[in-house]
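A single protein chain has been removed from this complex, and every other one stays in its place.
Entry: chain A
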């Protein structure tokens, strides 16, 4: 239910056994979590022709709806983190203030963290992911907006829910980057998005001369499909599984 918060001053020899994130137990949450995936895919499918025709304005155009949908999704379906950036600053010691789903937490408990997550996604995750795209071979001298928007879409899909449920604790994020957390709906979404975007690079070099092979259409498409698949699998069959490296 809730994430474990590790005290960084007391390093443990073994990584903590974090539990997968459970979506909220409300009916609306249970329905909307599936509905949300469909809505996002539908939104993308609907705009796909205009993205192919001219990626920059089209991707920019659905950025705000995507952000709104993701914010709505996390606020409705997911438990917020035990600590938001501001809370951490003022009262670092307190632990058991939040019980997910409690009514009085209301706006403070869900909407504020959701928007803080959005802010962090925009300011931290987007530049980082854009830089990663460039490392993978995205053009450096041209197509800046294309790449940036691609990074923004990937960030919104993958990172926003993660920030919402896990906050900004350093050790938690080390585990997130290290792929040490057990798979759940949110983590599955991240892994799926990234894998999808990675696989999206495959059709680019093919000599099919299709419009949709242009940068960054395949990457974004891969990310959306990957997000949907990863979120679905992470929430169901793969739930609780851990990724082993060696």
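The rule is simple: contacts are C-beta pairs under 8 Å (C-beta built on N, C-alpha and C of every residue); 3 or more make two chains touch, one makes a residue touch a chain; residues count from 1.
Going forward, contacts and distances are computed from a predicted model.
Look at the chain that isn't drawn here: its UniProt entry, checked against "HPS1 biogenesis of lysosomal organelles complex 3 subunit 1", "GPI ethanolamine phosphate transferase 3", "Mediator of RNA polymerase II transcription subunit 19" or "Translation initiation factor eIF2B subunit delta", names it "GPI ethanolamine phosphate transferase 3". When the omitted chain is restored, the residue from A:48, A:115 or A:198 that touches it is A:198. Residue A:206 is the one among A:42, A:119 or A:206 that touches the chain not shown. In the complete complex, the residue from A:30, A:174 or A:210 that touches the missing chain is A:174.
Take chain A: the residues that touch the chain left off the picture are 13, 15, 132, 134-137, 140, 174-175, 177-180, 198, 201, 205-207, 243-246.
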